[in-house]
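For this depiction, one protein chain was excluded, whereas all remaining protein chains were kept in their positions.
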Amino acid sequence: MKTDKNIVDELKNRFPGGILKVGELREGQLLVELRREDLPRVMEYAHNTLEGQFLTMAGADYVDSLNRFIVDYVLGWYEQGAVIIFRAVVPRGDESFPASTPLIPVADWYEREVKETLGLNPVGHPNPRKLLTSDDWPEDLFPMRKGFRNEAPPPVKADAKFPFIEPENAGSFNVVPYGPYHFAIHEPIYFRFHVDGERITAADLRAGFNYRGLEKIAETKMSYETIPFVAERICGICGSVHGEAYSQALERAAGFETPERARWIRAMMLEIERIHSHLLWLGVATHMVGFDSGLMQFWRVRERIMFLAELLTGNRKQYGMIVPGGVRRDIREDKREKALREVSEILAEYQELLDAALGLGTLQTRLRGVGYLSNEDARRYSVMGPVARASGVNIDARRDYPYEAYPHFEFETPVQTGGDVLARTVVRAYDTLESIKIVKQALETLPDGPVHTPIDYIPPDVTSVGLVEGPRGTDVHYLITGGEDTVYRWRVRAPTYANLPVTPLMLVGETLADATVVIGSVDPCISCTERMMVVDDRTGEERVISGQGSLEGIK
Amino acid sequence: MNLPVLALNLALAIAIAPLLDGLRRKITARLQNRVGPPLTQSWHDIIKLLRKETVLPEGAGLMLRVLPALMLMLSLAMFAMIATVTVQSPMDEGGIIFIELAVLSAFMFAIAGGMSGNPYGVVGGSREAILATLVEPSIIVSLTALLLFKGSLTLDDASRSLAFGGTLVVAAVAYLLSLLVESGRVPFDVAEAESELTGGYLIEFSGPPLAMLKLGQFIRATAMYSVPKLFLTALIPVGVTGDAFSIAVTALYMVSILLCTLLVSMAESLNARYRLLEASKFYAVVLIFSLLALVIAFYAPGWR
Amino acid sequence: MSSILKLLRLGIRKGRVTLRYPAERTPTPEGLRGRPVLDFDKCIGCGACAKMCPPNALTVEEKENVWTLRLYYGRCIMCGLCEEVCPVDAYRFSDEFELASATRSDLEVELKLLRVQCKGCGRYFTTKRVLEDAAAEYSELAGGYAGEFKDMIYLCPDCRRVKWSESLADAYREARHES
Partner (left out) sequence: MSPEDDLAAKAEKIRRLGRSPWVFPVNSGGCNGCDIEIVDTITPYFDAERFGVRVAPSAKQADILLVTGPVTRQSLKALMNAYEATPEPKLVVAVGNCACGGGICHDSFTVMGGVDAVIKPDAYVPGCPPRPEALLYGLLLALGKAEQKVRRSEFKEEGIDENRAAV
């Protein structure tokens, strides 16, 4: 079984002079420092040859004695449960680094974001357009730099335009704007389709509608105790996932061990959230293909989980339970029994509904063979969660990077190889079944003991990565601890950030009728992504995704 | 031209059509384990829409204002051609015009969509046109079989010339199946698919024009619902006694429109939406099926 | 075909599950985080909750002799940090959740307390209630030192530092004088 040490050794003998220093951050997480010129080659080797999953990439503005920027690429090897951070230094004054996007397309969004928020220019990046900031945000103002003051935003210009990508032969086609307020998708996401009749030939999307600068607020205004409440409000559906990933990263940086009972309750809250998120998606997906009773029936079962969450935490969502050091509310004995009864009823009701709804003929015809994603593409774009597991990529952070109380629970991870929307529906449906069983196990074997012990000391300037399997995939929080009781740099990479670049890939060739359900099948959580961007752009003809070129278009 | 019956029919149309839609929403809600709106909800919707301001896209032609009124008149005209609660129909020999109006109003929706200039409207309109070209023939054929069977062109229950035959049943089934599309609900609401085309051909309409279009839709659907009664009376000679008004005919009419509403709302709440392709294949089969009925009606006397 | 029948059975057998809200008040579980209620008598005006509140729903304004605490329910995320951090437990979560209002001002709670001047430099530095609370608590704590340092709490932090360093210097001179 290859361990992370072997991976680093393979890197060393592949790039003899390239690897400058290898440091051990915390168990299972290594820091590899290298020169910024070697970044693209090392990234391509690690991602394509060694088959590492691209987890996240973040830049940071160091105003300390060394006064320079750093650029960190984080890759994960799920089989070994290893995380390696590749760090390169970017000196102040010459803020640029060679882009890895031409070699590994998955780095496309991350590098654009670093350019936009920190001003580090990815040289050779095929699509250096805006990602997050609004159309009227000045090009040379970098919000995530330490120098930028939160209270001094430039005035709003109403007429700014976003340079959309028009494939050369766009003239004759009918351009269909889709969003930003679309009836079926409850979040502002703006697609521009080029359709030939009803067939989509090219797709381009613009987002940033949800960019609220939460990371800047966390750095400047919040402290370690209040950041979980910001983390939870990144997304209205999978709030605890972010709270847990942040707490996990912070506790790993401080080398802190949470009490056993708190770990049980945390795992249970995460699973309750997965159940409500998947049921929500199943309802919305069936609604998208016209089966409105599906929305009503799935959300009827979901409502019971919301009542259960309200019973345990006092709020239907945004539970406010998971904070660094443990959990804020204990579960009294009478509530535990009531919850146990409630969960077994939910299990029975869900199985009954699942058996009735999934077998529906008209529903299956609408979901089968739509929005196909091959196994290679799933790997090449490092997609996460149910989208990956539906295309045969068997990754699940609960099993591969065990955290909290998951080693004590038995659960399997459903994997399909169909790769279409139907496969994703089946994966999510049986994921929910597993989650309900986990909640049952958690409630039955809840150990005694304290639920929260304060963290006494958090060392400054420690890099740490928190990995949590959210409903949409692995949520990665990259954290550098700071001196004055708050984080120095906190980068949230939600799973949709990895899944959404793939949507135009699936959309091309589909009809307009299926566009909604294909976008929906990724279960995009736009607010999670906080920033979304264009997938493809024009770097000469071979990069454009258009009907003719379609998949070959991407190297 | 029988004026009192005409007046009764028109009044009936405007009164009952929204109520039937309210009933449809109530049955659908009940099948989704919820209480659902009051029966008069569609009434409230239309009244509210009549009082609202109209927001028109700039450069919208005159037709965008005129067309909804035209649509409403067409649907009301259909009611002038068919006998509902009374024995006689307001207009004699109205059968053929009834079929033409049905076909014309179907394509009127397509034109409404096309003219809105909004890409979704255009796509919705073109979908309505494609589906209409497949469904209308089966309606034409099944209604022709009915008229043929009755031996007279007036759509009422009086005359019954031919003996009962297999054709009538085949035509009735073909008509009921194509009724699902006429109501414009799932699984065949491809033209107005809310979650895909955000309102389809209705997207650019608001305020009074939208009210007229919606009312036109309701009245047209109710008119189509009242045809199955004629299939029933063809089997049971209820209205033959000749007096203007008979309880049995009214009861039969009520039963027939309620059954149609039940059929439509059951289909709506237990199915997902068909894609245009599958919907067209489904109706190609129904068309052949109804053509079969017509052929038998003409050439196989024994069978007739 | 069978799943259509199963769905039909599901629809009919489950019956209407709609809660009769707003006719009947739906039951809320114990421990619901509804509206945080500020007890005006208990609050001593220390401002810890305002420092801790993540969305700044609690804001403090100090002007002349008035210490104003404003709670705006339109921004409060009901997280309960104020309840945790309040030294005198002035916050309690009610289970009211029907907080809709037509105007913004109806969602505001305003508490005005008296501020006190420092005996040394005359600057307003804390509220009267904080002093009373500190005086009550301080007397048991200080024990032997009550007399000499009793009036220290009526000084603002700067004057207190000055006075404290003077008394240290005196003690040091005395000790040197005796040796």
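By written order: A, B and C. Residues from 1 in each chain.
The definition used in the following text is that a contact is a pair of C-beta atoms (placed from the backbone, for glycine too) under 8 Å apart; a residue touches a chain by one contact, two chains touch by 3 or more.
Please read all numbers here as calculations on a predicted model, not as lab measurements.
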Q. Thinking of the complex as a whole, which visible chains are touched by the chain that is not shown?
A. A, B, C
Q: Based on the whole complex, identify which of A:Arg26, A:His125, A:Arg261 or A:Arg300 touches the chain you can't see.
A: A:Arg300
Q) Thinking of the whole complex, not just what is shown, which of C:Leu99, C:Cys121 or C:Ala171 touches the missing chain? A) C:Leu99
Q: Could I get the residues of chain B that touch the absent chain, sorted low to high?
A: 25, 29, 32-38, 41, 44-45, 47-48, 51-55, 194, 198-199, 202-207, 210
**Q.** Positions on chain A contacted by the hidden chain, ascending
**A.** 133-137, 143, 148, 150-153, 156, 158, 180-181, 183, 186-188, 190, 208-214, 216-217, 221, 229-230, 233-237, 239, 280, 283-284, 295-296, 299-300, 303, 306, 315-318, 525-527
(Q) Just checking the interface: what residues of chain C touch the absent partner chain? (A) 16-19, 21-22, 26, 35, 40, 54-57, 65-66, 72-78, 96-114, 116-117, 128, 131, 154
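Criterion: only the chains that are shown with their structure count from here on.
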Q: Look at the interfaces A-C and B-C and say which one is made up of more C-beta pairs in contact.
A: A-C
(Q) On a C-alpha centroid basis, what's the spacing between chain B and chain C, in Å? (A) 65
Q.
Which positions in chain A are in touch with at least two other chains?
A. 293, 297, 300, 360
Q: Note the residues in chain C that touch 2 or more other chains, in rising order.
A: 4, 7, 11, 14, 17
Q. Tell me, which parts of chain B touch chain A in their complex?
A. 28, 31-34, 119-120, 122-123, 186-187, 189-190, 193-199, 268-276, 278
Q: Please name which positions on chain C make contact with chain B in the complex.
A: 4, 7-8, 11-12, 14-18
Q) Residues of chain A touching chain B in their complex? A) 174-177, 182-184, 195, 198, 286-294, 296-297, 300, 360, 362-363, 365-366, 511-516
